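Below you'll find the structure, written out as structure tokens, and then a few comments.
One chain of protein is taken out of this complex; the other chains stay put.
Our next item is subunit A:
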Amino acid sequence: MKEIFLFELKYRFRRPATYIYIVLMFVIPLLMSVFESSVTAQYTNSPNAIVGVLGGMSIISLFFYAAIMGVAVYRDEEHKTAQTYFTFPISEKNYILGRFLGSFTIVTIMNIGAVIGAMIGFSIGAFLERPDYGVYTSFNLTSYLLPFIYLLTFNAFFIGSLFFSLMTFFKRMSILYLGGIVILILTIASGQLLSGLDTEWLSVYVDPFGEAAHGFITKYWTVDELNHNQLALSGKFALNRLLWLGIAFLIFFFTLFRFSYKRFLTSSKRKSTKESKEDYVPASFIPNITQVFNAKARWENLVSLSKIEFLSIVKETAFVILMVMGVIMAGFVAYLSNQTYGTPSLPLTRYMVTQISGGMILFSIIILIIYSGEAVHRTRQNKTFEFYDALPVSNITLYLSKIISLIGISVVLTLLNVVVGILYQTFNGYFNYELGMYLTYNFTSVFPSYVMTVLLAFFIHVLVNNKFLGHFIVILIYVGLPIILGLALKTSNPLVIFGGTPGGFLSDLNGFGHYLYGRFWLNLYWILLTCILATIGIVFWNRGFFSSAKERLQIAKQRFSGKTLCLMLFFIVAFVSVGAYSYYNLKVLNQLEDGNYSQKLNAEAEKKYGKYIDQPHIQVTDLKAFIDIFPEDRRVEAKGEFMVINNYEVPIDTLLMEVKFPISDTKITKVVYNGTELKPFLADEEYRMFIYKLPTSLQPKQTASLVIETRVNTHGFSMDSETAILENGTFFNDAIFPSFHYERTIVDNGIRKKYGLEKLDYLLSPRTDSLALRKNLFNEDADYLNFEAIVSTSKGQTAVAPGALTKQWEENERSYFQYKIEEKTDYFFSFVSAAYDIEKDNWTAPSGKKVTIEIYHSPKHKRNLKYFIKGVKIALDYNSKNFMEYPYSVIRIIEFPAHSTFAQSFATTIPYSEDFGFAADFSKADSYNYAFRVTSHEVAHQWWGHIVTPSKTSGGNIISETLAEYASLMTMKQEYGENGIKSFLKNSLDTYLGSRKFSFKPERTLMDVETGGYIWYEKGSMIMYDLQDVMGEDVVNSGLKNFLEEFKYNKKGVYATSEDLYKALYAVTPDSLKYKIDDGFKEIVLYENRVMTAKTKALDNGKWETTFTVNSKKIYYDDKGREDRVDDKKNLVDIGLFGEDVVNDDGVTIKDPLYFELKWLESGDNSFTVITDKKPLKAGIDPYNKLIDRNSDDNLKTVEE
């Protein structure tokens, strides 16, 4: 055995490939760790980050493990040495063991290389002066050693055993590929499962590499834990590791004991022994054959050769299996991703095309790369070329036939995308197939990338003339290059990233939009480049025995003439022209800069304009906006007639205007101040900052008229999706007019340090800053103002701005709409235009006032309108009754295209993404109706945001978001009952706990939160729900009503702060519960509640007496996630006993409480004895997870008898 082992090592060390693998295993983690960065307080080289880098190597190294472990035994079969080898006096076990350990040693050396690579990489990273890459901690060997053992070594052993076993028993390369692909699927699947709250538990079992399991256990970790906790073989992670190690050992021992020389040598192939009985009957004439070699014959040859090449791929079992895997993957991806908030979406064609191709792409690319290699090497591998290459068929015919067959395969795979999509829709009972969209999408987005892949892979294989090296280089170009370009150069230039095209999105409103155009040119650009390569391939095509580079060059020179030369010149000219045209569009007509450009620009701007922060500036009191939208040309012309005021105590002599519109070509064409046209004395076209001198200073309290004209144009095709102005579905906001003040944009302290900007701990002013209290959080360019707008658009489209529609007319083939807001409001307006159907309803206020409800929607989206209307009505009702009557006569929901998924509340008007409920399938009883939920949240913003607007201070945003969330939760409670919001709270809890570690600033309390939706939405909703639960909804609402009364419409002259909200609630809270307000608003508090023991016994009277002990702990954390102190006071917590779960009238499974009480619990163990009528099955503490608790699984425990 020792000899076999040593032979294996020696053999490996004589092979150059071994060194290539080791070097790659060293270099890849080195690069990854050099470029590892952290934007949070997590150390760049924290134990968790090291696990990430080394764990990630397991997938990459699949390829190397296969090459080393797979062939150890196969080699003897391949080189036909088995026949002799097995007659030597070595036992089978020793043979296998020797081979296995030998190759496993090599693999371990590779893994050690990876660890050293990561160590060096992180050291280089720490050494370099790069504040934007995060903070490094000191070197800790354990952080590397543990992932080396638990991840790399375990995985190498599993993968090694598997490949070793597969090759030993099947002796087929294709089986090895399949094995690798199955592992890949499991890995991808486990990642997908991990992202779902209901499926995440499964990922622990499915994940062969332990990364998903690691993700699972660290899900709720804080930054501090990520920084200090080492990878430990415990809990679910241990379960995963030991499970897969166990499987590895099973496979290993199976191989060891089942292997026998005899079986290895017997070929498992079934032979076809077809033999026809009939004798040869000579044809009546022995044909006097004629040979024809004309053009027609050549053409026929090409067709017939292409057919043969095509069939020889299609007939391969491996091809079919890969395709089936692709289909399964596609179905899986579609199933998991075609949902929002756990509620399935309708399988619309526009979803299908992207999801199916997303699932298929990996397998399609694998198929195309593998079979490009096969096409090049097939005759060579089976040695048919020795006579085949002497047949009278031209190189070009031979070459083209292979390319045509591969393009044929691409067509098959592309059509498969369509078929799978249609099948998926059919299985889901959806029959509205949009075949045109299927074909357009797949043949403009999917097929071109297949063709590029084929041509590139084919060229590489021809040139490299070694199958494995060829595959490797193709994968390197395909995967490695974009990563390197992305990481090192931070470029997104589609002209340098292989296969890159401008982005885009599909929409029911906007269809393919204007995006096909740019995509067409970039696809053409890349296909032409690969065509040039393919033409070069012709001259290097290996025919016969030409092997040395010199000979190939000689042949190439000879072949490089005539037609080939012309063809190549044609492709080069075409490529250069298309490239130049694309460059002109992307870079000359439009902006295309690398990733650091905007960072740098913003940093420079802060240095130049930082002095204007907090300086007095004009504010708007009245705005009449004239907006002309030209959807077909994707351009906008706007004029704003402003009345402005100086609200400060000093005169204003400078007028600052920053253009913030998202489309780069946005120009201020005219500025007229009090009748005088102004020209800027400073025009920074790059940052789009323009500074004017006022002809006469604007004195305090003095007003002036200001007219600003702007123009937005789009040109050709751009890398920027330019979603603000679309052919059908334009949506932009008041940024169509310039901003009158400067605001800093770089908030990450690492980046600030890099550019020499001062460190910022808080982004907003403290609540004690009297100036900031007078600033409106959403836009400090105005307090409450009067707003009026005339919006025009193409005939056939409806243009909408906030306010009541006062007039509507048509003029010059254009439609005009005039809107006016009935009450003053904050400076926050939207402008939308598309071809809409309008669904109308109305709601009557308690006072009798009628409010029109309008849903502007795509004619395709009728299905869920009722939920939006219900959401609007119930939210109007709830907020009007509890806080203040809705002040306007209209409220609208307006659909905008699916470039993003959000809804945003402007006064009277709520633009709403078409992906946010219009295409959802709410037919299942327990599905979470987010259309209703989001609608009620946005409607609540009419109060919490627009009637009461936060000040520009730390924590201010909770007034808008937490309160809208609260109001929305209460409407849900009203509509769906307590049980209906359980799953919502569960998601809130999960999101809050899971997001804490991603915060790029220390974790703030609710009162101080500045960034981080997870605090103002999720934590906020948990806190507010708990408050109304313990002290009553009415009490909370009375506090909120007082708060609204005090701050509405800025009548107090200062805007509200989070502290004002806190005080308003504190005032109505009974003393015993005040700790809840303090905990919720001013602290970071997590509970650790669990049931310790629970026993029940039957009493003589038929009742049941249950004794159970619960343990409760409330822990205060600091802003880094470190435990600060454990509370020693009593806390109010739910306890209960439960019978079997019941299904309610709506078909939703709910708990059946036999006993349920709020109790004051001591810190630590608390015992209770309770008598119930029925026998309890479970005992629980905080059983509904109302409190924030990282482990909610132990809150319920089965009662023993």
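The working rule: a residue touches a chain if its C-beta (ideal position, glycine included) is under 8 Å from a C-beta of that chain, and two chains touch if they have at least 3 such contacts; residues count from 1.
Everything below uses one rule, namely that contacts and distances are computed from a predicted model.
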TODO: Could you tell me which of "2-oxoisovalerate dehydrogenase subunit alpha", "ABC transporter ATP-binding protein", "Response regulator" or "Ring-1,2-phenylacetyl-CoA epoxidase subunit PaaB" is the UniProt name of the chain missing from the displayed complex?
DONE: "ABC transporter ATP-binding protein"
Task: Among A:G436, A:G544 or A:G1032, residue touching the chain not depicted - done: A:G544
Task: Contact partner of the left-out chain, one of A:E3, A:E300, A:E1140 or A:E1200 - done: A:E300
Task: Option touching the unshown chain, where A:N382, A:Q808 or A:S1072 are the choices - done: A:N382
Task: Residues in subunit A touching the chain absent from view - done: 271-276, 279-280, 282-283, 285-287, 289-293, 297, 300-301, 304-305, 308, 312, 315, 381-384, 386-387, 389-394, 543-546, 548, 551, 554-555, 558
